[in-house]
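Removed from the display is one protein chain of the complex; every other protein chain stays in position.
Up next, chain A:
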Amino acid sequence: MSLPIAPKPALRRFHQARWDEPVIFELSTPGERGVLVTAVEPALREAVGDVVAALPEGLARREAPALPEMGQMRVLKHYLRLSQENLGADLNVDIGQGTCTMKYAPKVNERIISTPKLAAMHPLQDPADAQGALEIIWRTERMLAEVSGMDEVSLHTQGGSAAIWANIAMIRAYHEANGEGEQRREVITTIFSHPSNAAAAKAAGYDVITLHPDADGYPDLEALKRALSPRTAAIMVTNPEDTGIYNPAIREWVDAAHAVGALASYDQANANGILGITRARDAGFDVCHFNVHKTFGTPHGSGGPGTGANGVSAALAPFLPGPRVVREGDRYEVREAGQQSIGAIGPFHGVVPNIVRAYAWIMALGAEGLRAVAETAVLNNNYLMKRILDIPGASAPYATGRRRIEQVRYSWQELFEETGISSEEIGIRASDFGMHYWTSHHPYVVPQPFTLEPTESYSKAELDEYADVLAEVAREARETPEVVRTAPHHQTVHHTHHDDLDDPERWAITWRAYRRKYPDAVGA
């Protein structure tokens, strides 16, 4: 072969790194060291003597923990190889994880936070020494208050579900403060709202009522009215729902809840398409939350830490978690939670590095930029929907002929009926092309579901590439189904067997449990 180089094929010839790296315990070599600990000064040692021998009886560990012994570079290499066997948003067209808003987390924000001026700050330092951190927390709260229209915002929670918990904890405290804690025992949510709304409400002691949509996929106002009663503590709903359908009667939902004395809690996990378009407060909500790691561009960290932003009306403000950052003149101070506060929802002020990242993200965009984020996310979604619906066997149940906001829950039901290939199998095969793909939360109300959310971060060419991959996998499902069934073929590992995960006799949740249960295993 010689120049010129032939054109690229239509689809990327991807293969993910496959290092076949052992579990780290198998890399141990007795006596190797990964990092050394600063030693105590001889004079100090002499002054205190043998501190381990001086421990009360039984307190000194008899057998050293069986941690691996490894040189530093081998530890590094092991984990870098594992990192290559992981597909972050920086590497793939990460639009297959609908509801999760896998947008670009700007690199400049990583550089900004990588300073001892943030990393080496202790949360109980003199506030005079923490003016920068406090000012950023305060300013971020105020900006999110404007974006949501709410009066006060707290950034204490570490993820969306933690923020949902904070919502219901504040609602519970509010009703108790009004003497209605005993009376209001029910929370109403919808099946296309995030499952944590139902689960957190249950954990807070409530009975949960889950409403299904009307025949066209829209939240059912009449069903809500039938479910509401003086027993209702709150409605807890996502809007747009995970179908990407915006509830046009959201104001009526909130009004109906208020009419029976219930509060309205807005899960804004899916807010990316409505930034600067419409706000929680304008629909009358009492509390809401954003998933800051989704909508406001902080990295998802392989599953956290995230950040939740809880917004509340003035009536709910006394119940916010503490401590609060307050501005006094041009200084920032820390104020302990008040009498009615739900207290410390977590340590200190929340995931501060994420708060700084979110602050920088909003400051990079401004009002016009946030609106461009929303409009582009929605344009991308409707463009992608067109591309997906052009694939034979794919459909978008509900709201037929209508536009969607920022994501769509699609279905491969037709393809499944034709080929027997499931949505899960399609997802595994899509990974052979370097793509993430996710089905849906459970239960699968939409049959053979998949949920795509393109956000604003990906170019048209990337959206086309993703759609081309799904079209190719759908073609394979018809023409060469074994290729799909036996996938993955270009991945870190081959088809994995799930048989051992649900049997307490056989599951292995740590290496030590594995060695105990399978003493004859090679390498164990």
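Assume contacts are C-beta pairs under 8 Å (C-beta built on N, C-alpha and C of every residue); 3 or more make two chains touch, one makes a residue touch a chain; residues count from 1.
Following the convention adopted for this analysis, contacts and distances are computed from a predicted model.
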Omitted chain, identified by the protein name its UniProt record gives, among "Aminomethyl-transferring glycine dehydrogenase subunit GcvPA", "Oligopeptide transport system permease protein", "Transporter" or "DNA polymerase IV": "Aminomethyl-transferring glycine dehydrogenase subunit GcvPA"
Selected residue (touches chain absent from view) among A:95, A:355 or A:474: A:355
